[in-house]
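My structure is below; once you've seen it, I'll send some questions.
Here we show just some of the chains, and they stay where they sit in the whole.
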């Protein structure tokens, strides 16, 4: 059976959990629309986050890669359209690197669009009453870095493999008691949303 | 059996639903911690909103009144502490009245605090992983008007009856597809939150 690789991230920025890790682990091992879900967790550390993602791709040989990351403050699922060749960290990564104004890949193209059908995924989610939209900025932290790095790796090494990135909000556990208040979404809603995203990716592959 | 009156509001501001109406209807008829839940829906119309609330109080003779309203944009349950003697509408009500800089009750006190244990409710919700906090402004629209009007009526006519107001976020149905994006909370989470609030109110009554 063909595989889809889902990755989450470890916690960062003082959080105890990362909902992206929790979400992809819930989907790991499931079969969705004919695709077997394999999963992994990436470090929130520059360069190593891409290396680990590439290692997982080489291990699992998936037909599609969906990286997932926490975007605190967002109120819906953000189906990211564009990875840019920039690292500009607002906070240090988990090994203390705070990078400013640097490229992800020296000499790489300015940006890569996702190759999964982001518009169709966003529209399907909305239709199924899950707040979501296409997002045109994945930030300039490790999320964008992995998105760009994986895009770059796949275009150069496995051009048939689709990839994309989905940003998810905080979950209720991260919002309850937070001062100032935080937007959040229950983990179940996020997991259901990712499942729908995988279905739309799978449909595209069948054609 | 003693009764608690829950009220919601009809839709306003171009919305198709009002989650406060949906939520209180789901709880109507239930027994929570020994209290029978009775419910009603208030018009989003100045003066009439208070009149309808008072009518429901006189009909049901509850031991506590919990008014519930939609606060679009908020990210958690807001357990309102204070009703102020001000009407200052940012948008017209459902009959087209746009009131500025006016009192709810001519000559009334500047404000009334809720008499339900707002701090205990907020803390209990957080403990049960439902994003919530005490809020110190219920706005200056029909929500605050009902909150103030009911407070004023009860202090003057039924001083033993407790009352308070809870603001709730948009639900997923109102957020999915909205531009710009909107914070939201599933109706089930809101309903569960209101149930916990009623339990805390009931505990206070038992003492």
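Letters A and B mark the chains as written, and numbering starts fresh at 1 in each.
Here is the rule we go by: a contact is a pair of C-beta atoms (placed from the backbone, for glycine too) under 8 Å apart; a residue touches a chain by one contact, two chains touch by 3 or more.
A quick note: this is a predicted structure, and the numbers were derived from the prediction, not measured.
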Because only 2 copies sit in place here, please give the count for the whole complex.
4
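Quick note on the criterion: only the chains that are shown with their structure count from here on.
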Whole-angstrom distance, CA centroid of chain A to CA centroid of chain B, is 38
Under the definition above, what is the set of chain A residues touching chain B in their complex?
74-76, 125-126, 129-133, 172-173, 175-179, 181-186, 189
